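The structure appears below as structure tokens.
Right, chain A next:
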Amino acid sequence: MTSPLQQKLKITGPVVVTANRLSDGAVVYRRVDGDWATALADATVTTSAAVAQELLAAAKSDRLRAVDPYVAPVKVAADGRVQPGNLRESIRSGGPTIELPATG
Partner candidate 1 sequence: MYLYDELDRTLVAERVGEFRDQVARRLSGELTEDEFKPLRLMNGVYLQLHAYMLRISIPYGTLSSEQLRMLAHVARRYDRGYGHFTTRQNIQFHWIKLEELPEAMADLASVGMHGMQTSGNNVRNITTDQWAGVATDEIEDPRVWAEVIRQHVTLHPEFSFMPRKFKIAVGASAHDRAALRIHDMALRLHRNGAGEAGFEVMVGGGLGRTPFLAKTIKPFLPQRDVLSYVEAVLRTYNQFGRRDNAWKARIKILVHDLGVEAFAKEVEAEWQSMKDGALALDPAVFAEIAARFRYPAYERLEDGPPALAQGRRADRRFDSWMGNAVANHKVPGYAIVTLSLKPQGGTPGDATAEQMQAIADLAERYSYGEIRVGHEQNLVLPHVAQRDLAALWRALDGLGLATPNVGLVSDIIACPGLDYCSLANTRSIPVAQEIASRFRNLDVARDLGRLHINISGCINACGHHHVGHIGILGVEKNDEEFYQITIGGRADEDARLGALIGPAVRYAEVADVVEDVVAAYLELRERPQETFPQVVQRTGIEPFKERVYAAR
Partner candidate 2 sequence: MPLVKRGRIVADPYVRVVDDAPVADDVAVILPAARFLADAAELAQRAAPTGVLWPNDRRVADLAWLDRLALVALAFPSFRDGRAYSQARQLRERYGFGGELRATGDVLRDQFLFFIRAGFDSLEVRKDADAAAFAEAVGRYSVFYQPSADGRASTARQRLLPRPERNTAETAQAARSAAAFADSN
């Protein structure tokens, strides 16, 4: 049985690799330079399964900074802006869809 790190990834469009930051659980996105970004706009986006595979493998071995990385779909608009690819990723990127209780 192939290790998950070697199993072929199948992707059907642009994707990012995302995870939660270990220290505070914040949503983070993997960059090809090895860093994690908190904004989707700063994530490395790829349409190549091989690149996604590498990003994911690198993310998984970065155990001290991020937890449970996975490949998530994105949409890229004509002007190049990157948007979350489904509702779950929209909520991860933009926060809850409801108004948070007022404080103060």
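For anyone wondering why these and not others, all candidates are chains of the complex that A comes from, given by their letters.
Quick note on the criterion: a residue touches a chain if its C-beta (ideal position, glycine included) is under 8 Å from a C-beta of that chain, and two chains touch if they have at least 3 such contacts; residues count from 1.
Since this is a predicted model, take the numbers as computed values, not measurements.
A.B. asks: Which numbered candidate, 1 or 2, lies in contact with chain A within the complex?
C.D. replies: Every other option belongs but stays apart; chain A touches 1.
A.B. asks: In the complex formed with candidate 1, which residues of chain A make contact?
C.D. replies: My answer: residues 20, 22-27, 63-64, 67-68, 86-88, 91-92, 95-98, 100-104.
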